[in-house]
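All protein chains of the complex are present and in place, except for one that has been dropped.
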Amino acid sequence: MSSTKVAGPVQARPSPVPPAPEAPPKRNRSSFAARWRRDRVLLLMTAPAALLLLVFHYIPTLGNIVAFKDYDQWSGSTAVEAIVNSPWIGFTNFAELFEDSQFWDALRNTLAITTFQLVFFFPLPIALAILLNSVVSRRLRSFIQTVVYLPHFFSWVLVVTFFVQMLGGAGLLAQTLRDNGVQPWDVMTDPDTFIVLVSTESLWKDVGWGTIVFLAALTAIDQSLYEAAASDGANRWRRLWHVTLPGLRPVVILLLILQLGNSLSVGFEQFILQRDAVGRQAAEVLDTYVYYLGLVTQDYGVGAAAGLFKAAIGLVLILIANKLAHRFGEQGVFVKS
Amino acid sequence: MSPLTKSRRPERPSWEEPPTLIGQLIKGTVLSAVVLAVLIPMWSVLVTSVSSKKAIADAGGMVFMPRDFDISAYVLIFTRGEVSGAVWRSMLVTLAGTALSLGCTVLAAYGLSRPGSLWHRPLLLFFLITFLVGPGLIPSYLLVTSLGLKDSHWALILPAAVNAFNLVVVRQFFMGIPAELLDSARIDGAGEWAILGRIVLPLSKAVVAVVGLFYAVGYWNMYFNAVLYLNNADDHVAQQVLQAYILAGQSPAGIGSPPALGFSAPPSLAVKMAVVVVVLIPIVIVYPFIQRHFTKGVIAGAIKG
Partner (left out) sequence: MDHPLPGTANRRSFLTLVGLGAVAAASGGALAGCTEKAADTGTAAEVDKLTAVLPKFKPLDLVQPDIKGISPVANGFTKYPANLVDAITDKPGRGSTITTMTPYWGTVPAGPGQNAYVDAINAELGAVVTPGIQDGNTYADKLNTIMGARDIPDVLCIPSWEIPKIPNFSEAAKALFEDLTDHLSGDKALPYAMLANLPTVAWSNAVWNQRLMGVPWPTDGPYPWALFYRKDLTDAIGASVPKTADELYAFGKAVTNADKGVWAFNDIQAMVEMIFRVPGAKEGWRSKDGKVTFKLETEEFKAALEFLVKVFKDGLVHPEIIATKGADAKLLFNGGKIVMVQDGVGAWLGVQAEQQKVTPGFNMQPVPFFAADGGKPLVHGSGDPIFYTFIKKGLGKDKTEEILRVLNFLAAPLGTKEFELIEYGVEGKHFAKGADGWPAGNDLLGKEKADQFRFLAGTAPTIKFDARVPTYVNDLINWENASVQHIEVDPWRGIKLEMPASYVKVKQPTEDKIKDIIRGRRPLSDLDVVLKEWRDGGGEDGRAFMAKALSDAGR
């Protein structure tokens, strides 16, 4: 990518320091002592966060080994003993998932929704952020920003209620149509358009919230680049294309990659609420499937297996996306080293 | 950047061409539509929270047209002592938690922001994995109680103190800071702490503010961990107390309930909406302070200066 001319600062750039310290890995390894001396401060800085996660995240995460066990939580006299005492069963819990056709239905729905939202709705917070950023009056901008981020704090019950009261069969739209003698179409109960409905609901709830990171990223773009571009005769669209978007790119790609890692989680409560309205065929996603499965089989093992499956898929997606990003000359999450 | 220079900065940069009428129109329409799409429901939340039961019953739910003004929902929430104490505790948890979280996150993000540094990749993976797989309820509970944190507000803070997503985002911004700046500081003999404190942080106010907001909102909204770990009414935080107003008198319907579970009156929709409003208030107050850090051109200024 020839972005050297009008590169934003938050952008992929060549190594920060001349090649000498960035020597090939082989040499690095041989000079471990030197690297230790150079980087120990950095490691010290990383330590508190790492320790907190190690204790409060990794230690209890060990409990997930019940995914590979026939877990009987009432065996033994303590909870830990119960886990230890339960017999290993390998991948039986995973097999139980994979052999269930409903699991695949739920997975298909989840992937469809996630893809739809990534393609059609992921770009919208970026667009809104750019639009907001172009509002000149600071007061007006601040007002709009505050307003659009509020729905993030509404519960799903409330969000769905709003949609029902606007678009549902007894909602404002339907009653207006009825008053004019038109039989309304109930968008809230149509399984065929459900994917659009849930995505729109998510968009309404979180588009403003989603702009926040991009607004911050916009502030990090070197303003002199705009001035330079303008004096080169670039109009506002060309500046958007050559300055703003390249400036946002690293953050956009980072969030896209992280989003991919989460792509098997598309929501839960939203789908439970509307499940009866459109039926299981349309509304069953992985998380609701696992919830119902857990409720009936009451087996933490299967639930843990499902969680590990999601994590594994997420990790694979993140690594692939990261590879792709590198191929296109982006940083991604990891930097090529 | 001092307030003085800020206010003197022209609203529209001189190099920018004047807006076209049609462009302004389209922009105005889109933004108005977006704002209205939020404001109308928001309005109905507000109106419903100050509506009488009669007005709510007549509307069959959310009220749009103010009629029958009635602030008894707010009176109910604020006349009993629990709310103020709980809000106070929630603010302390949020402040302490956000400070701890930001500290750890910023340090780790900086510690990992130098490609090729020692153990940089495995450490990043260590953090990223927490983003993908999480602990179950029971193991977390066992850990927290065995550390003696039951009935302590630290039980809300420590398990949530570091979020890998936030960490990676901050790191991304740090990595975007022009290398020349850091290098010249290093040549001047500045250590890592000095570079972080004097160069990186001042240039990253926006992202630090944003991530601080993410953390603060997380702490402020924390509910289930409070339910798990805080058993005494004296320790309850805002979400617990406010949820209770929503639940008041509610019987577990959906299960055909016998008379004994009828309890008293179900909570009115006004109370529920008043709770929504009360929870939003600090969030509305705080956000403009965050936005203050969304100042354009920090980096350009830094390089030139």
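Order as written gives the chain letters A and B; numbering starts at 1 within each chain.
Throughout what follows, a residue touches a chain if its C-beta (ideal position, glycine included) is under 8 Å from a C-beta of that chain, and two chains touch if they have at least 3 such contacts.
Keep in mind the model is a prediction, meaning the values are calculated, not measured.
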Based on the whole complex, identify which of B:44, B:240 or B:291 touches the chain you can't see. B:240
Thinking of the whole complex, not just what is shown, which of B:73, B:133 or B:161 touches the missing chain? B:161
Touching residue (missing chain; options A:68, A:94, A:156 or A:309): A:156
Identify the residues of chain A touching the omitted chain, counting contacts across the whole complex. 72-74, 77-79, 102, 117, 121-122, 124-125, 154-158, 160-161, 164-165, 168-171, 174-175, 178-179, 186, 188-189, 191, 202-203, 206-207, 209-210, 213, 259, 262, 267-269, 272-277, 279-281, 287, 290-300
Touch rule applied to chain B and the missing chain gives residues 52-54, 56-61, 80, 82, 97, 101, 131, 134, 136-138, 141-142, 145, 156, 160-163, 165-166, 214-215, 217-219, 221-225, 227-228, 231-234, 236, 240-241, 243-266, 269, 272, 276
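One rule holds in what follows: only the chains that are shown with their structure count from here on.
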Would you kindly tell me how far, in whole Å, the mean C-alpha position of chain B lies from that of chain A? 17
Chain A-touching residues of chain B, taken from the complex the two chains share: 11-13, 15-17, 27, 30-31, 34-35, 37-39, 41-42, 44-45, 60-62, 103-105, 107-108, 110-112, 114-121, 123-136, 138-140, 142-144, 158-159, 161-162, 164-165, 167-169, 172-173, 175-179, 182-183, 191-193, 196, 203-204, 206-207, 209-210, 213, 217, 221, 276, 279-280, 283-284, 287-288, 290-291, 293-300, 303-304
Using the touch definition up top, name the residues of chain A that touch chain B in the complex. 8-11, 13, 15-17, 21-22, 28, 32, 35-36, 38-46, 48-50, 52-53, 55-64, 73, 79-80, 128, 131-138, 142, 144-151, 153-154, 158, 161-162, 165, 170, 204, 207-208, 212-213, 215-224, 226-227, 230-231, 235-236, 250-251, 254-255, 258, 261-262, 300, 303-304, 307-308, 310-311, 314-315, 318, 331, 333-335, 337
